[in-house]
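Only a single protein chain was left out; the remaining protein chains are all shown in position.
Letters A and B mark the chains in the order given here, with residues in each chain numbered from 1 onward.
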Amino acid sequence: MTLELDQVTIRYGAHMALREVHLKIQPGEVTAILGPNGSGKSTCLKALSGELRPGDGRVLLDGMDLAGLAPEALATRRAVMPQRDELAFAFRVEEVIGLGLFGRSRLCGNGREAVLDAASRADVAGYLDRNVLTLSGGERQRVAFARALVQLEAARRTPGKAAYLLLDEPTSSLDLAHVAILLHEARRLVDGGVGVACVLHDLTLAARFADRAALFRRGELIAHAPVREALTETKLTTLYDIPVRAGALAGEAVIYPSHQRGRGALARAAE
Amino acid sequence: MLRGFITRRVLARVLLPVALCTALGLAPTTALTQGAPDRIVTAGGDVTEIVHALGMAGSLVGVDTTSYYPDAVRDLPQIGYMRSLSAEGILALKPDLLIGSINAGPPPVLAQLRGAGVRVETLPDAEDLDGIAAKIAAVGALLGRNAEADAVVATIRARMAQVDKALDRFSHHPRLAFLLDLREGVVLMAGRKTAADGIFRMIRADNVFHDTHEGYKAISAEGMLATAPDAIILMSSRLEALGGLAALQANPVLSRLPAVIEGRVLGMDGILLLGFGPRTPAAAEELARFAYGPDFAQEQP
Partner (left out) sequence: MTPAAMRWTWWQGVETIGALPLGLLLLAVAMLGSLHVGAVPLDVFPALKQGLASLLAGDRMTGEPYVLYQIRLPRVLFGALVGAALGASGAALQALFRNPLADPVLIGISGGATLGAVAAIVLGGILIHLSPFWMAWTVPATAFIGALAATLIIVQVGARRGGLDVTVVLLAGIAMNSIVMAGIGILTYVADDQQLRGLTFWTMGSLALADWTVLPVLALVITLPLLLLLTRAEALDRYLLGEAAAMHVGVDVPRLKWAVVLAVALAVGAAVSFSGAIGFVGLVVPHLVRLVFGVRNRVVLPGSMLLGALVMLGADAVGRILASPAEIPVGLVLGTVGGPFFFYLVIRQRGRAS
């Protein structure tokens, strides 16, 4: 039971965004998707969610090709938290979160309960009556997260089938406290059997929070391994093309770019 | 009181005019068994004038926006523009008969009126004296005023004959142009198949745009210069709205025309000039006097 990319290639015109990528997301663990800008991280996530159709290869959910699945069926198996939302109308926060509900659950108390529950988990319970357009970027991200949680609730009730949560840079606008809250929630879901794939920029966060890491470079998946193996200084230095140092702080891994200015392999070899 | 008076006169004249109309082939297809109409609504300024000329203006209960002659009809209830009449508005006036010019409409409204039991008749179009005579005779038949209609037609023909006689003295034909409107730098001139063209022909003048187009079309400055009319005619209301002769002289399309420079421009009342009704001979006279100059004088009868 996995969500996987099977030899997927995606092109934007002449540009190869993903090159024959083979990646499996397992339920019950967090896979961090890492890499420099333009390496195909977002494209990978979009392929996993079904938003982009591969030019070559297939995206499989439990062995079934996503292309053959209706959007509604797919929505019962996975939820997505996009980087940005495009809302231009003055919905109330509670209504936006409620959009993650399916069918009749909207109208009866269960739906309302689910919305309240998700809202408190994402720490937006105090904003339920607010006009979503008046919220800050971080607050809107938390609302989007709450909506994904609500959608997952319905998904998780399907017995025997794992659900997946896809997060695209979920912490980009969040302050420290909310980063912690969000990751804690994601971890809770994972413990309940959900498979999480998460695009991240913060390597320390990835080391702390993820189980596995998928490293992308120029559209290719160059490494997919448990975090301890994937996030080494050597691998990361090659990946980001600048010296990366990994250390420990109070027993926890800390990863950061070193103070030396990036010079590229040739310059470093000359030193 | 008044109604009884009219009814008596109508009944007295029913038989002879019906026979005449039948002979002329202008009899209405339905018999006048419902009696003369008491309450008449007219759609079209020319229709109103004809009703007035036949002495039935007292039976008018409503007129359209193009009816403003004689002055008294301006006080009558308005039924709207003759091409976009309102069914209920007309029904509120409880008419027996609606007489419309050929342009009266829209057709669904006329159908609704017929359905409500109102008699609706439209008159044929007129482009010359015979056409006017036919219109007047048709109204006369509808109102049971055939003798009056004949009298009016006779008067018109006589007057027009005088005009024709006066015109016989001239061998040349004045070259005229009718300006409908001036907007956004565009000049709309009447070609053939317009009322203006018709009245020009009645006074044996040439419409300089007769061969160039039908209806009203925009003409360029060069086009105007090429035709070089002797004089320009417009509706007086439009001339006034545009700002008078000065405005025409300032307009780039018209400013180089000799007719405009020398002020040979005439504004005439719209319905009078173009209505093709009882006053048309008077309009022809006025127009001819302007077009032919002071030499145009009619012999006194």
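Basically, contacts are C-beta pairs under 8 Å (C-beta built on N, C-alpha and C of every residue); 3 or more make two chains touch, one makes a residue touch a chain.
Bear in mind the structure is a predicted one, so any value in this text is a computation, not a measurement.
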item	value
Visible chains that the absent chain touches, using the contact criterion stated earlier	A, B
Which residue of A:P54, A:P82 or A:G219 touches the chain not shown here	A:P82
Touching residue (missing chain; options B:A72, B:A116 or B:A161)	B:A116
Residues from chain B at the interface with the omitted partner, ascending	62, 65, 77-81, 83-84, 86-93, 103, 106-112, 115-117, 193-194, 214-218
Positions on chain A contacted by the hidden chain, ascending	46, 49-51, 70-72, 74-76, 79-80, 82, 84-92, 95-96, 99-100, 102, 107-109, 112-113, 116, 133-134, 147, 151
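Methods note: only the chains that are shown with their structure count from here on.
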item	value
Inter-chain centre distance, chain A versus chain B - centres from mean C-alpha coordinates, in Å	81
